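A protein chain is absent from this complex, but the other protein chains hold their places.
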Amino acid sequence: MSRSLLSVDDLGAAGIQSIMRLSDSFAEVSSRSIPRVPALRGKTIAALFYEDSTRTRLSFEAAAKRLSADVMSFAVKSSSMSKGESLRDTVQTLGAMGADAFVVRHASAGAARLVSRWTDAAVVNAGDGWHEHPTQALADCYTLHRRFGGAAFTMAGLHAVIVGDVKHSRVARSNVKAFTALGARVTLVGPATLMPPCLDGWPVSVEVDLDRVLPDADIVYLLRLQSERTDESLLPSQREYTARWGLTRRRAALLPGRATVMHPGPMNRGVEIDPEVADREFCVVGDQVRNGVPVRMAVLFWLLGSGLPTGESSGQVLAVDGGDAHQPDSIGASDEEVR
Amino acid sequence: MSTEAESAPPVMGGVFAARAQVLGPDDVSRALTRIAHEIVERNKGTAGLVLVGLQTGGVPLAESLSSLLTSIGGQAVPVGRMDISFYRDDLGLRPVAPEEATFIPADLTGRVVILVDDVICTGRTVRAALGALADYGRARAVQLAVMVDRGHRELPIKADYVGKNLPTRRDEHVEVSAGGVAIGELV
Partner (left out) sequence: MKGMVVRGATVVDSSGVRRADVAIDDREIVAVESSIDAAGGRRVVDASGCLVLPGLVDLHAHLRDPGNPECETVESASRAAARGGYTAVVAMPNTDPPIDSVEVVRYVQERATRAMTEVAVAGTITAGRKGERLAPMGEMFEAGVRLFTDDGAGVQDALLMRRAMEYAGGLGAIIAEHCEEARLAYRGHMHEGRWSSFLGIPGIPAEAEEVMAARDIALSRLTGCRLHLLHISTTGTLDLVRKAFKAGLPVTGEVAPHHLSLSDAEVASYDPQFKVNPPLRPAEDVRSLVNALVSGEVVVATDHAPHPADSKELPFDQAPPGMLGLETALGVVWTVLTSGSGLSTGLDDMPVLSFEEAAAVVVEAMSVVPARIAGLEGAQGGTVRAGSAANLCVFDPAATWVVDRNRLASLSANTPYDGRKLTGRVRHTIFRGEPVVVDGEPLR
C-alpha cells in the first residue's frame, strides 16, 4: 500500500521539516521563468473535490503540473459524482484509469482515510470536514519559516494565537498539530460555542479575552467565520464577534512589532479583521497562498517521487486518552501509549 | 500513514570503505590547476564563463575552480550549484532528496556553462543536469569538467576536462574530497 498524507500526524516534526526542506527547492523551481521540472513525468494525479474549493484545487493542480504530472480533475458538480455514484466507485474507476495519487477534498471528516482504504494509490487529504487540512498547515509553517528565517525549521519560542471558530475548523486542527510539533506554544481564543467541546489532551491553552494574549503573540492566526454560525445560535451576531474577537485597529496596536497575522482565506474583511489591518505588511495571507504551490509540490514529490521515508511514526501531537487496547490509527502508526 | 517498512530508513548506499588512495591532496590540487588552464585556453579567457557545481560533490570543486579562474583571468567567474534530483530518470528507484536548492548566479543565455562534478560514470547525472540547465536559459555552450572519469558510460556523453581517468569495476565506489581520491566499496 502506498503512503498517504491524511493528517499532520502522518509527518511528525521530522516529516514536516523534510517537507519544508523540499519546499525550498520547489520554491526555487517556482521562481524560474519556466517553473517546471520533470520529476513526476508519467504520474497521474486525480483531484477529487466533493466540496467547492477552487483555491485549493488550483493550488494542487499548479503543483502537479509544475512537477510534469498529468492531472485528472473532478469537481463534484460537473461529473457523475453528483449523480449518485459512490465515492468508492469513483475512486476505483479512477484507480483503474491509472491514478497514482488522489487529492481528496470532502465535507465529511475521515473521507480521505476512507479513500486510502480503497486504493493502492497515494492519498492526500485536501480537507476533510472539520478534521484536517494538512497541506494548508504545511503552507502556513513554510510561510512562517520564510518570514522568521533560520535553517532549522523550528518554531521553538514562538507563541501562536489561533482566533475564532476552532470547533468547525480543519485548518485549526492541522495547525495546532503542526505548530506544536515544531515547538510553538499555542493559545486558542474565541467564544466557548466555537471551541471544540473537549480539549483534553490538546497541547494548547484557551483564552476568551483576545486583548490579553495579543501583546505576547508572535503569530495571530485568524480563522474564517462562516455566516451560518449566527443562524445556528453559536453567536448572537457577526457584529458582536467582530467587537470581541475581530482584529480591529485598536487590537492590532496591541501586537508586538515582530507579530505576523495569518488567515487561511478567504478573509471576511470587516468581520475577522479590519480591512485596513488586512493590508498591512504583517498580514501574510498572500504569502500563504503563494507558498501553497511549492509546499504541495513537495508533498506530491515526497509521496510519489522521492522514495524518502515518511516522518517519525511517533508523530502524535494531540493526545487523546482512548485506552490502548485498540490503538487508533488516525494518530500515527506507533504502538506507544498516547498521552 | 506509514507502515513499518516504509518508515525504515532507506538504503542510501551504505558506508564508504576506502581500499586504496588513488590521488593525494596535492594531486587533486594540481589537477584542478591544470583543468583551470585548459578551460582558459579552450575558451580564450574567462569572459562569459559560469561554473555550475552539481550537488553535492561538484560544488566544492566548482568553487575551487572559480577562484583559480578568477586569479588567472583577473575577473570574477560566477559559480552556482545545481541539484538535479527532480530531473533524474531513476525517480522512485532509489531515495532522491535535494540537498540544497539550486542556485544559478546569472541568466545563462549566451554564456558558456561549465558543469563541474566529482565523478562521471554512466552519464545519467550529466544528462539530468543538461535537462535542468535548459530551464535557466539557452547557454551558448555547455562544457563538462570532472575530477574522475570511471568509464561505464550508458549515454553518449564525454567530459571536456578530466582530472584522472580511473578504470573501475561497476561495484566499486570512488570518493572525491579535498583529501584526495580514494577507491573502495560501499559496505
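A and B label the chains in the order they appear, each numbered from 1.
Keep this in mind: contacts are C-beta pairs under 8 Å (C-beta built on N, C-alpha and C of every residue); 3 or more make two chains touch, one makes a residue touch a chain.
Please read these numbers as outputs of a predicted model, since none were measured by experiment.
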Displayed chains contacting the withheld chain: A
Residue among A:95, A:196 or A:270 that touches the chain left out of view: A:196
Of A:43, A:113, A:145 or A:159, the one touching the omitted chain in the full complex: A:113
Contact with the hidden chain (one of A:33, A:54, A:86 or A:237): A:86
Chain not shown: contacting residue from A:28, A:100 or A:128: A:128
Hidden partner interface residues of chain A, rising order: 86-88, 106, 108-111, 113-114, 128-132, 170, 173, 196-202, 318, 320-326, 328-331
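What we mean here is this: only the chains that are shown with their structure count from here on.
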Centre distance in Å when chain A and chain B are each reduced to the mean of their C-alpha atoms: 38
Chain B-touching residues of chain A, taken from the complex the two chains share: 1, 3-4, 6, 10, 18, 21-22, 24-25, 27-29, 32-34, 36-40, 67, 113, 116, 301, 304-313, 329, 333
Footprint of chain A on chain B - complex, ascending: 1-4, 6-10, 83, 85-87, 91-98, 100-103, 131-132, 135-137
